[in-house]
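Of the protein chains in this complex, all but one are displayed in their positions.
The letters A, B and C name the chains in turn, as written, and every chain counts its residues from 1.
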């Protein structure tokens, strides 16, 4: 019974949810579910997990752009069919994992992957820079201050050697969100790339009353910068520009308040966040660079600043130290000194919890 | 020219400030000012400071009630005249320091002090409980929820052995403030005793408009619980009791809003604050016991709870660890377990920075 | 084959060693006009340094309030093929294992009805079908449900698509059946996933252990993180093997050459509670002081394993910054056994949602509501007793809302008696 556009309720199936997970488990996974005993990384991107039963699963992790065409997915399927019994998985950071149940299948798989141009770089395990979690950018969203996929590509090209190696003191998680909504939840990343606006919204007085709920717009502003205002015959709003910190929440509620501005928008870089509870509790990322202009197509300043931070960290930190742990050990004053990043007034918090970030001790380094 | 009440401007001297400090320096201090090289505590309460010139000053520190009669001050002067060349000083924690410039003068001074009943207990140095910084209480202020001097006396009687010894892991600073104004700045003490109210103010509608500036009263409330209200003919206020957290700031502004209540008032105990920058930065004290009733004249529950906390700390902490450092090492869950203090909803912050006190990690102890 | 629009800037992104999404899209563009126009539009965004999408209207499949993000381009005059370019969020199978059979079918459907471009995966976890027109939504939905047994994920003020780490499927540390928990939540709360009923979005994420490989603590309104209550299991011989250089530390995360593990420096000194001791032969862990941070286990996976009395720590409130600033999740239930049929957990979830739906303002996330009304109110609502494990530190401000029930006479005052004792 194919779909019948004239009767969409016919045979309608709803609320079935996703397929049950184990339907897609490869046999080796199904059989050893909950029995894994230990793992080892054999080389960057290649893991073995050993089961209590003695079984072994070999995983090859490959980097991928998150934006994939069906053609590329079909190629992935070809590989999985050929080597992995027709199964494949994606990681929480958008890498692809090919699994084989015997060591002998590993080399053919890897050779195959390597034979396909640069589509399937192997890496992303251990003390590496793994794939960049990111969002839509100019490819799909309506509020971005920056692109997503393009910046990620430029960054990963430059940091490529760190994807396929274990040379860093610890894992480094880079994320990107194209606006303050932070869809990637980049707020706890070792390095976060964030799209920022710097000009208050345009107010299209003629449109506001037609396309927006004014009370919701007013309520949306965290700093109460927006007030109702009559402009000529139009019910509209006014914005106290001095109180605007460019969060874009008003634009989310009201298309007649566009913020995007080629000259104003750009990138803020954040550092030192983490998620794992390993050693030290999860941490928010902190502002490193308040603003870098959008420099399409390859964002050189952003890319180089990230590289500089990464390599300063790499050469200075102790083993196991995530970026945030390193900075807390050396102190922020040394972070700015060692990376050569300028410390500016933007670094000093002035939002709700600002007070908790001030230095209430004489302990600091000259 | 004695004072002439009919002409107060005659010979009037104003704005001279205090006498210059060095007018009152004993000669040994004056001569060695800025030249001190090192010190040693010879026994609890007795310090020697050695100068680069070879000179030595011996200090005997004695505990004192902060409330002193002129008779007692004169007795102090007698001692200082007899042994110390007519000089004496008070410390920042209201202890008295007698200084002599030669070791031979030390024993006679100490014998003299010891001969005068219990007026001049020697101690308060090093890893001790030194004098309790405190405020006025029922002796002088209009807003207290508790007495000050009486509680301090009861506490120091019980902890007396820790004043004249160095048995603790580190120094322990106990402070008392009789209301949330916290005149003693007790908010950074190892142990703080704080007077708290627990009933919202009485509103004396007939008096409010006569004795208070209503707008100032309203502005005084941190939680915006107070609103203007007409009651019969009177301009008065109403209080949303659910929003009142008994801070007393409205009463400071308006005598017609008394908070004191024999049944409602009492003591909250706080722990783990410190001021010095030694090892770890200064810390605020945190709530240990939300409420203990006023139990005059000797406040047994308060005294025993403090003793229990102190002795748990003393037996569990490592050398140099202040109470707050000890707790941070073992974790608050262990603090409550070891001291047997009940953990209650009052411990969980719900004021402006509450969020920063919640546990945003899976790291805790069972 | 030459494409419709010149894309000199995007072409720069075909260079370099990392896989190029531009090359990939170009490949599709050869047979998909939608992709051709997408490239043109993107090139224009690169020139303007501004995006070219408008707010989405309300589009979706019948009977669902979420799962589709409407999207319209602001220059349909120039790029008519992406005038409409809606996204469908397809609920991924928990932890993202796929059979190629299913994947290929999905590709076929999508090539037929949409742009042929996807996100594998969205940040929340969905498999995202990127770009189609309104008229295609129902056919796609029909084919997904009928041919693939797949359904849409969440968007809007719904429960969002839950996700978990790989867990017991391929990780030795998992204290939870993350897939099963995620599947259970997803299935049990299908209505909440598909039909807006909440003040705002609500996310669940489950990680099998405190390494938190799905970043639950940073981005789920309810974060379920596996942990254990008993002792770390130690294989002393394997510890000695690490120290002796027979095993590679940290499973090879820092290189694969065999080297002697400096157990004091690399493990014991980095243990946040310093609850371990190595006497040269045996490793002793004072488990009562261990906060289960995973570090020692991470470094010596063949010697140490989590305990066996396993369950979850439930934390609530994480979210991105809008409006009050970002939050991490806070401990609400230090330990809960997580075994099917997960009744205790369901009860908790429902009490939590009831309270949020009753008290939450429009667009107020759970974490913000807890902030506004206080953790105490939330604990009352979910019937959980206060516990020091919920906080890093007790309050330091003295502004305590004492409960009148604890005060003799409550809030009653006898003004007359007061003024008899105290003359005005």
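Operating definition for what follows: a residue touches a chain if its C-beta (ideal position, glycine included) is under 8 Å from a C-beta of that chain, and two chains touch if they have at least 3 such contacts.
Predicted, not measured: the structure shown is a model, and the values here were computed from it.
By the touch criterion stated above, the residues of chain A touching the omitted chain are 180, 182, 187, 194, 196, 198-200, 202, 204, 207, 222-223, 241, 244-247, 255, 258, 260-261, 263-264, 268, 270, 273, 284-288, 290-291, 329-333, 335-336, 343-355, 357-366. On the side of chain C, the interface with the absent chain consists of residues 48, 50, 52, 54, 74-77, 321, 325-326, 396-399, 421-424, using the contact rule stated above.
Touching the omitted chain from chain B are residues 1, 3, 5, 8-9, 11-26, 29, 33-34, 36-43, 49, 57, 59, 63-74, 76-77, 80-81, 86-92, 94, 96, 99, 118-121, 125-127, 133, 135, 137-144, 147, 149-150, 153-154, 156-157, 160, 163, 166, 171, 180-185, 187-188, 216, 219-220, 222, 247, 249, 252, 255, 260-263, 265, 275-280, 282, 284, 294, 296-298, 319-320, 351-353.
Everything that follows uses one rule, which is that only the chains that are shown with their structure count from here on.
The mean-CA centres of chain A and chain C are about 13 angstrom from one another, to the nearest whole unit.
Between the CA-based centres of chain B and chain C the separation comes to 47 Å, rounded to the whole angstrom.
In chain C, the residues that reach two or more other chains under the touch definition are 210, 212, 217, 225, 272, 292-293, 328. Residues of chain A in contact with two or more other chains: 277, 282, 352-353.
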